[in-house]
Structures are given as structure tokens and as C-alpha cells.
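A single structure is presented below for examination.
Only a portion of the chains appears, each positioned as in the full assembly.
Think of it as A and B in the order they're written, each chain with its own count starting at 1.
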Amino acid sequence: MDSNKVVENIYLLVVVTLISVVQNAFFAQKVERECKNHQTHTAAFERVSCTNRNCMDAYPTFLAVMWCAGLCLSQAPAAFAGIIYLMVRQKYFAGYLGQTSQSTPGYLFGKRIIFFLFLMCIVGIFNYLLLRYYGSDYKEYVQTITGAASALLLLP
Amino acid sequence: MDSNKVVENIYLLVVVTLISVVQNAFFAQKVERECKNHQTHTAAFERVSCTNRNCMDAYPTFLAVMWCAGLCLSQAPAAFAGIIYLMVRQKYFAGYLGQTSQSTPGYLFGKRIIFFLFLMCIVGIFNYLLLRYYGSDYKEYVQTITGAASALLLLP
């Protein structure tokens, strides 16, 4: 049952990863449809292609931070932050595809969520080092606080 | 020897990852050579660069799904599907670089394989939840079925 113990610690992260893969496929299909409709590179194609590229550029960073946070500290808040990130990304994609006249959102998005996950990693490693050199384990407390703090991500 | 137990569960996935890295390096070298040959951005450079980008866009998605499938269910079918994906990608790259007059393949490729790996992840998580809440473990059966089903990927 060793394998099941592994799954126990990562299954929420896997679920979020799968949802992000579905979203990637959705984005890619949008690009492909736009590409097939128009033989010439229109403004619409440029826009959808650029949006997709911005999302894809940030994707490995997001995955890496989410998995590190999930492995180092606790998976539930990390997966929750991941879900919110995916929602922000969806909104970003939709916003980018809007009217050209309106100002497009910038290159970056979801900075707050990435920062939260980043912080989780640091806290997790710090806690591990504390445990190793001083023998004091605050993981329980930290996990509770992180769980509560992740709710703050819902603020607009 | 704890580390060796970790290696036991992932070594096939690592092998596929390494092969994919070699392939990435091969693609990148093609781009670099084309880039050096021609100071101006020719059509050939555009094409090889675009192909490489399409491949790179899909790469994190592929890696994430393959590793999740390998960790959640069983590594041999996941690694096998990964190998086939790499072969499809090679063919895609070669096809893209062909004559401009012939229709280039679309933006997406290897959808079937990604879908298969995706399904493996879902089955793995579902099996874990079944085990957790009902105590019934079908992992043995599922792994056998998955191993057999992965042969279907060989169909053209």
C-alpha cells in the first residue's frame, strides 16, 4: 500500500493539475480554431495566440510553486490556491480576448496567488529546518494558519 | 535505502523524461542552426521556430500528466504512453518542416495520448478514494487493464 500513501499526499494537487490541463487544452483549441478559420494572421489570431503564450509562459512556474508548496507544507491550501489561480487565468484569457479598443491586461497575472504559494514553500522549509536543528515542530499550527490565510485569496 | 525505493517507483518515468530532454535539445539545435545560417528571418526560420514553440507549449502539460499518471496508477503504462507521445512529436516536428505548400499539421498533436494519461490519473484518484471510503482496492485489476489498454495507443 506504499503507492497509496504517496497518492494520499498528492491527490488534491493532481486534481488541480488535471483541471489546469483541461484548461490548457481549451486555450489551445481556441488558438487552433482561430488559426484554421483565417489563413492570414488576423488581429484576432494574434491576440488569442499572444494570450495563450502568456498563459503558457507562466504555467511551469505555477505548477512548480504549487507542487512545492503542497509537498513542503500541506496540500489542501495549495490546491485551493491553485484552483483560484486557474479561475484568475480563465478571467485573464476572457478579458484579453475582449474588444481591442479596451486596454488589455498586462503580461502578468495571479501575482498574489503565486506569492502566497511562494510564502507557503518558505514557511515549510523554515519549519523543516527548525525541526532539524531545534527539534521543535510547529507544522500543526502553521498548517492551520495557512488554511485560514488561504481564504484571504478570495478577496477581490 | 529509502532513496532507492523512491527511484524504484519513478525510474521509467525518469528515463522517458530524459529522452524528451534529448529531443528538446535536438529541436533547439535545429532552431539555433537555422537562426545562425540566416541573419534575416526567413520562412524556414519562421517555420522551425514556430514548430519548436508549439512543441514547447505542450511540453509542461505532457510532463505533468505523465508524472501524475505514473505516480497515481502505475509507471509502466504511463512511461509507454510517454514514449509514444515523443514519437508522435518527432513525426509532428518532421512533418511541420516539410514543404510549405503542403498543409501543415495543426497546433495540437498527441491528443489521444494526453487523453489516455489523463484517464489514468482519474482512475488512480478514483481508486484511492474508493480505498479510503469503502476499503476496497482494485489497483491490481486496474493496473492490468491499463497495461493492456496502453497497447491500443499503438493503433494509428
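Operating definition for what follows: contacts are C-beta pairs under 8 Å (C-beta built on N, C-alpha and C of every residue); 3 or more make two chains touch, one makes a residue touch a chain.
Keep in mind the model is a prediction, meaning the values are calculated, not measured.
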Exercise for review: Because only 2 copies sit in place here, please give the count for the whole complex.
Suggested key: 3
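Criterion: only the chains that are shown with their structure count from here on.
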Revision key, fill the gap. Rotating chain A so its CA atoms sit on chain B gives an angle in degrees, to the nearest 5, of 120
Study note, to complete from the structure: Rounded to the nearest Å, the gap between Cα centres of chain A and chain B is 21
Review point. Where on chain A does chain B make contact in their complex?
Key: 1-4, 6-8, 10-11, 14-15, 17-18, 20-21, 24-25, 28-29, 31-32, 35-36, 52-53, 56, 59-60, 63
**Study point:** Partner chain A, residues of chain B touching it in the complex
**Key:** 5, 9, 53, 57-58, 60-61, 64-65, 68, 71-72, 106-108, 111, 114, 118, 121-122, 124-125, 128-129, 131-132, 137, 139
